[in-house]
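Note that this complex is displayed minus one protein chain, with the remaining chains in position.
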Amino acid sequence: MSLVQNVPAFSILLLMLCGIVCLVLPRRAARHLADCAIALVAAASVALLVYFLQGGAAYTYSMGEIGAPFGNELRAGMLEAAVATLFSIVTLLSLMGGRAHLRSDIGRLKVNLYYISTLFLLCSMLALVYTNDIFTAYVFVEINTITACGIVMSKEDGYTLAASMRYFIMSLIGSGLFLISICILYAVTGHLLMSNIQEAVAQLYAQGEYRAPLQVAIALMGVGLSLKSALWPFSSWLPDAHSSASASSSAMLSGLVLKSFIFLMIKIFYRVIGAGIVRTHAVLDLLLVFGILGMVMGSVNALFERDIKRLLAYSSVGQIGYIFCGVGLGTPAGVAAAMVQVAVHATTKAMLFCAAGGLMDASGGSKKFRDIEGAGRRDPYAGVAFIVGTLSMIGIPFFGGFITKLSLVQAAVTVGGWRNLLSILAIIVSTILTAIYYINVLAIIFRAPETAPTKASEKLKEEWKKQVRLDTEYEVAIVLFILLNLAIGLRSDQLMQIITTGLSMFG
Amino acid sequence: MTGFGILIAILVPILGGALVPLLDFDARRAREYYVFAIVLATSVYTLSLLSSGQGSELVLYHLTSTIDITLRIDRYGSIFALLVSVLWPLATLYAFEYMSHLHKKNRFFGFFTICYGITLGVAFAGNFITMYLFYELLTLATVPLITHEGTREAKVAGVKYLVYSIAGATAAFIGMIAILTHGGSLEFAVIGLGDAATPENRRLFDLAFLFMFFGFGVKSAIWPLHGWLPTAGVAPTPVTALLHAVAVVKSGVFAIGRVVYFTYDAGYLAGSMVQKIGLAFSAFTIVYGTVMAWKEIHFKKRLAYSTVSNLSYIVFAFLLVTPSGLTAGLLHMMFHGLMKIVLFFVAGTVMHQSGRIYVTDLRGFGRAMPVSFATFTIASLALTGIPPLCGFLSKYAIAEAALAQGSPLAYAGVAALLVSAVFTAAYLLTICVRAYFPPADFEPWSLKSVKEANLYMTLPLVLLTAAIVLLGCFPGALQAFIGGVVPAAFPGL
Amino acid sequence: MNLCGFTMSFTTAGIHGLYAVMACFMWFVSLAFSLEYMHHYKHKSMYYVFLLATFGATAGVFLSADLLTTFVFFEVMSFTSYVLVIHDESKGAMRAGETYLAVAVIGGMVMLMGLFLLYDLTGTLKIAELPDACAPYAGSGRLYAAAICMLVGFGAKAGLFPLHIWLPKAHPVAPAPASALLSGILTKAGIYGMLIICCSMLAGDEHWAAAILALGAVTMFLGAFLALLSGNLKKTLACSSVSQIGFITTGIGIACLTNNLSEMASKGTVLHMVNHSLIKLLLFSCAGVVYMNLHKLALSDVRGWGRNKPLLGLYFAIGALTISGVPGTSGYISKTLLHESIVEVIEELEHAGESIFLLKGLEWVFLISGGLTFAYMSRLFFCLFIRKNRAEEVQKRYNNKMHPYMNVLSACVIALPAIAMLCIGAVYWQHHYYTWTNLKGSLTSLAIGGLLCLLLKGRDLKELKFDLEDRVYRPLLLGVCVPLLGGVAKMLSAAGDVAAGLCVALMRTIAQALAGVIEGIMIRLNKGLLRQIQPHEERFSPMDWLRGHPIAQRWQEIRMDVLDSANSLSFGLLMAILGLCVFLIYLVRN
Partner (left out) sequence: MTQLFTLLKISDGLAIQFGADGLGRMFLCLDTVMWILVGIYAFKYKEHMKHTKRFFAFYLLTYLMLAALSMAANYLTMYLCFEFMTLLSMPMVLQDGTPESIAAARKYLMYSIFGATLGLLGFFFSAHYGAGTVFTPGGLLDPAKVAGNESKLLVVAFLSIAGFSAKAGMFPLHAWLPTAHPVAPAPASAVLSGVITKAGVLCILRVMYQVYGASFLAGTWVQKALIVLSLITVFMGSMMAYGEDLLKRRLAYSTVSQVSYVLFGVFTLHPVALLGALLHVIYHSIIKDGLFLGAGAVIFTNHKEYVSQLHGMGKRMPVTFGCFTVCSLGLIGIPPFAGFLSKWYLAAGSLSEGLPVLSWLGPAVLLLSALLTAGYLLPISIHGFFPGEGEKEAEGKEAPFQMLFPMLVLALGVVVFGVFAQPLADALLRIAEAMF
């Protein structure tokens, strides 16, 4: 048991501790503490990942020496380490990216409260990643919900309050359903540890008993987690929540929070119910169909939008659809494709939300297309970010999006029958629609402003022409995000290799 | 070393083009000298590459374990590169004059030069993924060119073009990946599917072929997917002339040639169901294009429909999957590029000088713009297929290839070829007649405001027409150069 | 001689020479007579040119040794004689000329067809070689076809029954000397042709002979009947020519029947031809003299003019007697020969036991026609020289012959044919012609003629209403054929255009339909998408085209009004519940 192996527990506990400490620190100190805490966790996760890369096997880490029924376990594998590093890096970058907005959106007083909720959010996400006990998973799901709603409400204008309330209620429904399914599982199998439950469930399936309760448990879990991770029919809360929140919080929300629940769902499907059963299970078809619907409807609604942040929000619904489509295919290649999309979407969407924040700065804080006309010229970083985002979305080689499409198509092609055709058609349609509204956004933000601006936004434009000041932190964040996307695009071999070995270790 | 030469040849125009809007030239002369310098340099360098660097290769980047971005000069790609590098400088020269009355010149010339680099990229791509990369970039780079004039019509054309191209590219991408995952190689050096084409996944390979055929078919304007080409006729003439007559559409046909001859080989395709489908669609498009052209009175839309038909000539020749079919298709690709660019330039000159865009009000222009309409007449005669001119040679080659192949669809193709020749005569020669022989009640003074275009516009026209006539009479060298493709595409032969 | 692209050969053997001489004699007489006759006419130069041209052509026809040369001169003769017919360009002349030309051209073309068929069949057109060339094909359909075509050609010129229509019209309008030649020589050219067909090509062919005899009989009777009824001097003579041609045709028919063996038939035919030429020359000259003085030809007008003109009366009488076949005249001899040849054939058939009913009928027609001839000739003679004109003063004018009605030259010129005829009569003055059986035939016909003449004396018979040409030919040809064929031709010529227009229109509609379908979708789609790029449009939503659609409106209302905003909680819950139900139902079921 080398030092590195207790990184999971260490990082969760560290974040909790810092979260509490931030409460009392003054605003500036709280900011620095939060940043370096997250940085530390990121470094630790990288160390863990390196450990695994050098051939370390997946291991379970029991919290405290207490026995099975009461004790608590964490399980770390290459995949978990990779996802953890991704989450921490993206959180750090989106905090940096959205810093300027924090000052204007959130009053001076509540800034540490924002940092606390961010830290606790990251802690809960890491916990979801590492946990091997479904009840602890439920506990951290609740923490996650509260903190996520917290960072949304921190903006405190009327619209965000209504949006976060809706978000809160819908998430609670989701976690409620998740709880019920855990109870059923516990009632049926008697265990809480994932590995034990898996043997029990396998045994039950072999005997054919308790078929109905197990089905209901799986259904409820599926719906609960899809609700929380905004799969299309359950995603009506997402556009308001993500668009009204401030730049960094909406980056974290759509980039990470949704992904954590998806990772949890994959973990439960493969570790709790077992790969053999899940592969042929009907729930995958449902996920596939809803994923495809999400891909298409997300993009179609995005076409309707005339507000940059709502457009990005709807686009994430579409991208989430991609992930579920990958999962729904049922083959390891499909899940791998889903994980790639998780990584790519996390970085790209976070970057785009930060860039959107930059655009709003450059055009007097208005989100409307009419006002952000030509903003791309004024804030070149945001412009370039959007170009990279568009190219990645369309799937030009050298960019992340290409790898997603490549892997998803490879997965879809190997699967036969209606799944194959349906997913291919969905890919084509969603790529077209994505291309249209992203290129349209490009056309707007790069249009020379002299084309007849309307009166309303006239005075706004004079103001910001003068005082566009660019803060370095935002620029660094955007550049790092772009590099991250390019890294995934270029070094996709290593990423795929990590994911596939991680999945194999997963079982 | 020559491997890097390819990279240079591609990057110079792209970077050079990107600099134009950034350097923000305001003096017209400066911009022209700069742009022309870049374009000419690239052309010269590419031509030297073609002559010396045959077969040199450069693996740019290993994207994933099985896919990497490679650039290679092989005989097939160098033919397309030759066409593009010869025509681009002339088109640029023409564009300088034409753009004088349009605004936002920097942006236009920027994207115009970038497209040059990307087209060369398509030509020199070593495998399908690289070609897909440049193919997609070409779409993105041409959208702003089409919507350049900012009118409502231009935007509609831009969106329509975008939607068609992205759909086509994605379909082709899916086809590629399907082949990759089932063992076929995407490298152009490896001919045919080899052992991967086992009977049970034959159906999938057929499906993949159809996806790629109709994917790349969008750019080469096969009938159901040709809608964007006529609407894109509203773009400024250098764009329609160069891109929609030469670069963009030809890249589509070039890609189909790659699919037919390099990914699937003759053994797989000859006599297969997909070949029949392809032949049927292209034969129908040949007739459809000319009939629509004959019906259309907007000058540039008429030429666009004519391009739709002529492209299907090439696709039809390629799908014959015989050595003579390949050479005939390439020959027509070269000649059609020459002929169609002249026709578009004349259309552009007419619009530039007199603002008339409809074919019906071209009465008496023969005398008002003697040089332009002389070249127009020669080019339309060539396109109709009158013997001494080059159009006849390629039409003859395609017909011979079809006859040699001898399947009923091939005969249908020859019939389509001839019917389209008649309609071509109908929609082109009537313009010449109207221009040169105005009716008795025509007052020449109504055209006194219209004078011949200056040297910038007429020089390219004259040079290209000379090329048409000379190649028509002495095609030996070009045919030998094209003949070189056959050993590469048919290793067995 | 090599002319017109093939070798023309001429011969003066036998009948060729005879008729060439006859042609010269006839032309000499008419030329001399026309000197005076044409004295006060206009276009004299044109008349003489075409008269001589016709002479050349006719000589050519008679002298030609192969049918092709015959045809060449035959055509030339038709056209040159046409000009003679329409010489004085009156409305009647033009109309007659039109008919004459039509018949001539049609006859010529059909004969050419016959020549083609013959040439193709036998390979030679030399008259001398014809008999043995046609022998192997006797009775074959192709030979009959060739023969029929040539018969139509020659028959048209000769004036046989179906194509005789132009004769009664052309001769009255032509100048007298011209019409003399027309009846005299040109008809003989037709007969000459028929001789070649019947006697050398199809000699001894019963069916052919029967047909010829039938035609001859009908022509004989019809001609005589028309002559009787006609009220115009020249028209009567023209019809009489038709009838005489009928006699000659009968002779030819008999000769053909007996395979040229019955010497009487062939001699009789030739003699009758010669007689008829001379008679017609004489009679038409007399008619010419009448017309020269009175410029009128209707019998009612010229009645009684010749009372005090003994010389003209003498000439006319000689002509009349000869043509009627009164014993002692040359006419009698030729008619008797013909009659006896018929009787001889009848006896021969009697011995062979075949039915002779038809030939008996023929003989009776022969006799009746002879009678009719005598009747109308005597009627003419009486009208001109015996009876007085109804109007007294007209008669008085006729009687005072102040100036001579014909000069000396024309007098003696007209005398020539009369003398010639009398000589022929004398030459043949041998006894056996006058045996009782021969006399019996001519006397019976004279008796019939006399009887008829008494019956009709004095009363003018109405013109025959039924005119074959105007009733049958013109309506049939012009009324029916031309419009019908014209219609077919118009339809065919338009076919080219219509077909071209049709297929082009078809292609265009197909293209439009296809384009329409694709274009429709695309226009609506990108119109909507376009809204997207228009920043300063006040309503941004790109799905502008969808907005118009009722379902979309319904959807929008649900989102906007009932659920106050698409993103309201209740809408979210509704969607979540729906999702949950789908999950549960689907999973529980399988």
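Per-chain residue numbering starts at 1, and chain names A, B and C are given in the order in which the chains are listed.
Definition applied: contacts are C-beta pairs under 8 Å (C-beta built on N, C-alpha and C of every residue); 3 or more make two chains touch, one makes a residue touch a chain.
A quick note: this is a predicted structure, and the numbers were derived from the prediction, not measured.
Put simply, the hidden chain is in touch with B, C once you look at the whole complex. Check B:159, B:399, B:467 or B:489 against the missing chain and you find that the one touching it is B:399.
For the chain left out of this panel, the touching residue among C:19, C:37, C:71 or C:221 is C:71. The chain omitted from view is touched by exactly one of C:89, C:132, C:263 or C:347, namely C:89. From the options B:176, B:212, B:421 or B:468, the residue with contact to the chain not on display is B:421.
Remark: the omitted chain is touched by one listed residue; of C:112, C:346 or C:422 this is C:112. Subunit B meets the missing chain through residues 381, 384-388, 393, 396, 399-400, 403-404, 414-415, 418-419, 421-422, 425-426, 429-430, 433, 436-440, 442, 472-476, 479.
Not every partner is drawn; the one left out touches subunit C at residues 2-6, 71-72, 75-76, 79, 86, 89-91, 94, 97, 101, 105-106, 109-110, 112-113, 116-117, 119-120, 482, 485-486, 488-490, 492-497, 499-500.
By our rule, only the chains that are shown with their structure count from here on.
Mean C-alpha positions place subunit B and subunit C at a centre distance of 73 Å. Shared contact sites, meaning residues of subunit C that touch two or more other chains, fall at 529, 532-533. Across the assembly, subunit B contributes 147, 159, 163 as residues in contact with two or more other chains.
The part of subunit B that touches subunit A in the complex is made up of residues 61-65, 67, 69, 104, 129-130, 132-133, 136-137, 140, 143, 147, 150, 159, 162-163, 166-167, 170-171, 173-174, 177-178, 180-182, 204.
Considering their complex, residues 529, 532-533, 535-536, 540-543, 566-569, 571-573, 575-576, 578-580, 582-584, 586-588, 590 of subunit C touch subunit A.
Those residues of subunit A lying in contact with subunit B across their complex are 391, 394-398, 402-403, 405-406, 409-410, 413-414, 424, 427-428, 431-432, 435-436, 439, 443, 448, 451, 490, 492-493, 496.
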